[in-house]
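Just passing along the structure, written as structure tokens.
Note that one protein chain of the assembly has been removed; the remaining protein chains are unaltered in position.
Labels A, B and C are assigned to the chains in the order they are written; within every chain, residues are numbered from 1.
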Amino acid sequence: MTTPNEKTSSASDLWRLNLLIWATLMALLFASLALAYVPMGFLTPAAGIIIGFAKAGLVVFLFMELASSRALIWLAALSGLVFVAALFALTLADVLSRSG
Amino acid sequence: MNSIFSLPEATTHAADVDNIFYLLLVLSGATAAVVFGAILVLAVRYHRGSAAKRGPLPEIVSREFEIGWTTATLFAFLFLFWWASSADLSRFSAPANALEIHVVAKQWMWKTQHANGAREINALHIPVDRPVRLSMSSQDVIHSFFIPAFRVKQDVLPGRDTDVWFQATKTGVFPLLCAEYCGTDHSMMRGRIVVMRQEDFANWLSQQPEGDDLAHEGAKLFVAQGCSGCHAASSNVHAPRLAGLYGRVVQLADGREVKADEAYIRDSILLPKRDVVAGFEPIMPSFSGLLDDGEIQSLTAYIRSLAHEKQSD
Amino acid sequence: MRSKVTDALLNGELPLPPRPDYLRHGSTISSWLITTDHKRIAILYAITITVFFFMGGAAITAVRLELFEPNGWLLTSDTYNKLFSFHGIVMVWFFLVPSIPNTLGNFLLPLMIGAPDVAFPRLNLFSWYLTIAAGMLTVYALVAGGVDTGWTFYTPYSTMFSNSHVFAAAAGVFVVGFASIATGVNFIATTHMLRAPGMTWFRLPLFVWAIYATSIIMVLATPVLAISLLLVIAERWLGLPIFDPAQGGDPILFQHLFWFYSHPAVYIMVLPAMGVVSEVIPCFARRRIFGYDFMVYAMVAIAGIGFFVWGHHMFVSGQSIYASLIFSFLSFIIAVPSAIKVFNWTASLYRGQISFDSPMLYALGFVGLFTTGGLSGLFLASIPVDVHVTDTYFVVAHFHYIMVGGSVSAFFAGLHFWWPKITGKMYPDGWARFAAILMYAGFNMTFLPQFFAGYLGMPRRYHTYPPEFQIYNVMSSAGAAVLAAAYLLPLGYFAWSLFYGTRAGNNPWRATGLEWTTTSPPPPKNFDRQPRVDRGPYDYHAAGQSAGTDPPEVQNAREVV
Partner (left out) sequence: MTDTSTQLREPWANFSRQQEAGKFGIWVFLASEVLFFGALMLTYTVCRIEHTEAFAAAGRETNIWYGTANTAILLTSSLTMAMAAQAAAAPERFRRLVLGCLLTTAALGLAFLVVKGFEYKEDIDKHLVPGSHFALPQAGAQLFYGLYWLITGVHAVHLSIGIVLVSRLILLGYLRKIELRENPEVEVTALYWHLVDIVWIFLYPLIYLPGRAS
């Protein structure tokens, strides 16, 4: 439960903040769409994925209010990320260094 | 039929494996003895109501002990890791002069084929004291080429070549087993490895029915499958010349450089559009599904044999 | 100065007015089937896993009988393959994974931290129903004709070449995976949110730490198992090519996904066992555990590093040599915490007042067999030796030493240690000690010969084998008969104790821990008064003193005024 902000938040306050986040997300979406058509070798897919992380970050920290959550919630979110990273890193260590 | 209690060490590296095994055995035995001994002694000395002195355990002792055996265990294991991996790394790649044999695993039998075309089912004759390299592929599921006496085991994968090499040091007959579960008759998929002296091996090889060796068979396939239509020296189709290709570094259309080894040849046959050579159109049709693994190995052997002929442009 | 009466009252010796404990709190069938009381759900799980344990045992009895002869005499190859596959699937997912966490863990976690129940009681019941649904799917797979892929479901055999009931079995394991995740989420939330006042993290009993670390693995590793089986189902049932070599699929990728779960899964099975032993040894040695904080760090380290070592199952699978070296290095590192724990258990016996009741015998049996199993793991972590012994009976012996010698012995230690608390009845300790020793002997007779057969090159999952291995198989099968007998004995005297056992007081072993401060069996809401905790666990003697012989001040439950 987020800590209720000091002054009573009126509906318009809520809308203003969230609409700003939403606009950023849509901008990022169209940016990734545009970048996909720019031939930059391996940078093109990388750009798509980096923008994906950016959008996911926005949703997690602001929409899901991880930014204002207790340390315990950070722990849960972080643990998922750490072990997915380990899964990717060690599996790709095999796939990329396989000869022939 | 090896004896009940001991396993012969029939290859150069078998002794290394056994040395590591015995080292681990000694270390583990010692650790187990210490732990079991300590439990026994403590259990006897401090059983309830025994006269042994109790009194407090000095705090410093527990901290020292804890740090002590943690670091001791850590360094012992790091040493073991270093010893084991250095032995493994030293035999990572096969020596160049290794005798090359192709192995095809199929649900529930082993097919081996020597460079000169001699074929065997569930058996493999090899010379002693000479490095042998097996290039293996499976036609259906994952099998595993396992010779206990050689301390050799390598999974055989469908759709990809895996290879393993060894140098036999003892003549004799050693069991070959399949070690990766592969279905109903997984346990029947066994064979014999016959290690012979060099001369006996040469005689045996010459007496084999003169099945075409791989290269000749590959040559026939090269024509039958229509490869020669484009790749032959005389063809007017704009396609890469294969003479002297094997082992050369190939410049690809998308800028990458690839060494033309067996995997490259296999991929170019099955997935031609993947590594298109610079300056050529991706017009080659894919042969996946048309050629089985045995035929691909023959074609690869034929293309390699072209490397020895004079390069005719 | 409190009078003697209040002390006795506190210790529960005086006959209080009979309050209904959780067993007699409702005796209709529905009171059991829709219960949200964690203690009743623990008993439902106990019955479920016992049924599955004996089903898996029956399957392997047929296999052991078959292996008397090198060319087999009882079963066809297909039946043999289906039986060992069924043994693997049932023992791993329907017995070992839920055994300690879902029975002893479910029952004791709230009791040990002073909570009335787990955080999400309805989710707890839901995970039991998921386990039952999954069990029915797996039994259907057996009855309809069996699955013959082994418990590892390796592709492309499981997706393209097996014509047995892979879909039903994979779906069964898929569903039981979610039961495991639900249990994990439940226990993590309980440990964080429902600890009694004063119960800080470093005053938690090591059993609670073990269940907490296991829950983390359950939550984070099981989803990847669900995906690997979902991919097998998708390829087999929907025809979507994922691991099909003809389409360029990579069978080794399945092994990565499968072993990413399956290695942490062996820590799901052994960590709770370590927790039980860490409770039993201090109680019967009347000593504080040696190096409590190192034990906690070791458990968390095992849970953490356990996720990075799965590649040691794939040294010969065609994995690149560099990845193999990384996995070999990490596998050696994770052996260190396990070694520390064994040394700490042993050191806990120093200057104690050791009594050899049956829980202690099982616990010492655990330490012995787990040490052998762990040390044989070192052989498998070094690549050249692993290349020779992987996929042989050496590996079979290794993991049975840890899972059966370790986890099952510790499960029996826990069962005997907390039986008075769960049922309120004492069992005949003489029989129990005999059963413990018989199990230890039977176990070694069964699995020690397999180390030799494995090193001499007998592959695993072989229906017929070269004749030179017959002697080892005969010895192993004979040992298995003794082991089976040792497993049946507890069934007998535990059932006997339910009806004729003497009534157990609140704290028959004079152990420390909040679960021993309430009545046996505990009331539905566990505690009459919210317990407070003002000191660490295993307070068998004042800090710095040695183990006294008189009963300890049951300090944990004292009402701190």
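To be clear about the criterion, a contact is a pair of C-beta atoms (placed from the backbone, for glycine too) under 8 Å apart; a residue touches a chain by one contact, two chains touch by 3 or more.
Because the structure is a prediction, the values reported are computed rather than measured.
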Going by the whole complex, the chain not shown touches A, B, C
Out of C:Leu75, C:Leu253 or C:Met426, point to the residue that touches the absent chain in the complete complex.
C:Leu253
Touch with the omitted chain, as defined above, among C:Asp117, C:Glu279, C:Asp386 or C:Glu468
C:Asp117
For review purposes, identify every residue of subunit A that touches the missing chain, sorted by number.
1-2, 4, 8-11, 14-15, 18-19, 21-22, 25-26, 29-30, 32-33, 36-40, 44-45, 48-49, 51-52, 55-56, 59-60, 62-65, 69-70, 72-73, 76-77, 79-81, 83-84, 87-88, 91-92, 95-96
Touching the hidden chain in the full complex, which residues of subunit C are there? Just list them.
36, 110, 115-121, 181, 184-186, 188-189, 192-194, 219-224, 226-228, 230-231, 234-235, 238-242, 246-250, 253, 256-257, 260, 525
Missing-partner contacts on subunit B, residue numbers
270-271, 273-274, 286, 288
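Operating definition for what follows: only the chains that are shown with their structure count from here on.
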Per the C-alpha centroid definition, the whole-Å distance linking subunit A and subunit C comes out as 38
Take the average of all CA coordinates in subunit A, do the same for subunit B, and state the distance between these two points in whole angstrom.
43
Within subunit B, the set of residues that touch 2 or more other chains is 160
Touching two or more other chains in subunit C are residues 252, 318
Please name which positions on subunit C make contact with subunit A in the complex.
192, 216, 220-221, 224, 250, 252-253, 256, 260, 307-308, 310-311, 314, 318-320, 322-323, 326-327
Which bits of subunit C are touching subunit B when the two form their complex?
77-78, 81, 148-150, 152, 154, 156-157, 160-162, 245-246, 248-249, 251-252, 285-286, 290-291, 294, 316-318, 321, 324-325, 328-329, 332-333, 335-336, 339-340, 342-344, 346-347, 349-356, 364, 367-368, 371-372, 375-376, 378-379, 381-385, 387-388, 390-392, 452, 455-457, 459-468, 471, 544-547, 549
Per the touch rule, the subunit B residues reaching subunit C in their complex are 1-5, 7, 13, 16-17, 20-21, 24, 27-28, 31-32, 35-36, 38-39, 42-43, 46-49, 52-57, 59, 62, 65-66, 69-70, 73-74, 77-78, 80-81, 83-85, 87-89, 92, 107, 140-142, 144, 146, 148-149, 151-155, 157-160, 162, 175, 177-188, 190, 271, 288-289
